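For this depiction, one protein chain was excluded, whereas all remaining protein chains were kept in their positions.
Up next, chain A:
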Amino acid sequence: MSVTTYREAVRAAIREAMQKDERVFLMGEDVGHYGGCYAVSKGLLEEFGPERIRDTPLSESAFTGAGIAAAMAGMRPIVEVMTVNFSLLALDQIMNTAATIRHMSGGQFRCPVVIRMATGAGRQLAAQHSHSLEGWYAHIPGIRVLAPATLEDARGMLWTALDDPDPVLIFENALLYNMEGELADDAGAVDIDRAAIRREGHDITLLTYGGSLGKTLAAAEQLEGDGISAEVIDLRTLRPLDEGTILASVARTRRAIVVDEGWRTGSLAAEVSARIMEGAFWELDAPVGRVCSAEVPIPYAQHLEAAAIPQVPGIVAAARAAMGR
């Protein structure tokens, strides 16, 4: 075991992928000479050179599309988009090409591209750098959507994603990059199909992913002090959802709260809630609750920003309400 950060775990994953497979290269804005917008790729240019640590112009559509097509022609690109907000400039390529090409070509073409980007609020970067739109991407058939919330997943999801024959989007909550903890020295690839039970409990299931996992675990600790035993599920893969793990947990606890940094309307939380209703309605002792971001563009001022996104007291309150306390 060694102490590492989420940032270092992602970097180690990229380095290992590039060492293992000549076809892997990293492409994006400031990934090379600058050292990475979030310093994830710091040092990799020196190690692998400018062909494989490829700085791009500020042109999300072209370089994302180029990554998608390079994957179709035998490469294994990792495309880094600085934030999910900027990925909207590449949405045409992600949606109209990456997600559709396998089906539209009758199975003749596929693009095993991996597209990484930062998501989430909490750094006072205001509305155009702080949104959580991974739920939008989870709407789209033809792509896989991952949200690593732990050091193990930050280290291990990339390799599995690169092995996937289809496009995979990885959303890294920007607040997690500095997260520090112990990681096994031989930590390697992890599965990207299943949700994980991060904390076992029997009174209520708290379902979350990415940047809200830590807050949800903290809420579960508080609830324990109140005599409420909360199970915490980390969804990990937002598309396709691991319905089995979700429904099995809810069947045991009979209550559920979904915690999602996306906006409530049309959110991933809405989808998870509906799946529980469809699959476990008769097991429920209370309506499924949701803790989401306020329906507002994320503001700059710290107190307003904090109030806009899910926080521990809100999660605790929602869980207590579901328990009738």
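Keep this in mind: a contact is a pair of C-beta atoms (placed from the backbone, for glycine too) under 8 Å apart; a residue touches a chain by one contact, two chains touch by 3 or more; residues count from 1.
Throughout what follows, contacts and distances are computed from a predicted model.
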Missing subunit (named according to UniProt) among the choices "Predicted inactivated Zn-dependent protease", "Pyruvate dehydrogenase E1 component subunit alpha", "CidA/LrgA family protein" or "MaoC family dehydratase": "Pyruvate dehydrogenase E1 component subunit alpha"
Full-complex contact with the absent chain, from A:Thr4, A:Ser41, A:Thr97 or A:Ser212: A:Thr97
Contacting the left-out chain in the complete assembly, out of A:Met75, A:Leu207 or A:Ile276: A:Met75
Residue of A:Gly65, A:Gly135 or A:Gly289 in touch with the missing chain, whole complex considered: A:Gly65
Contact with the hidden chain (one of A:Gly142, A:Gly156, A:Gly262 or A:Pro299): A:Gly142
Where the unshown chain meets chain A, residue by residue: 23, 25, 51, 56-57, 59, 61-75, 92-93, 96-97, 101-110, 141-142, 144, 164-166, 193
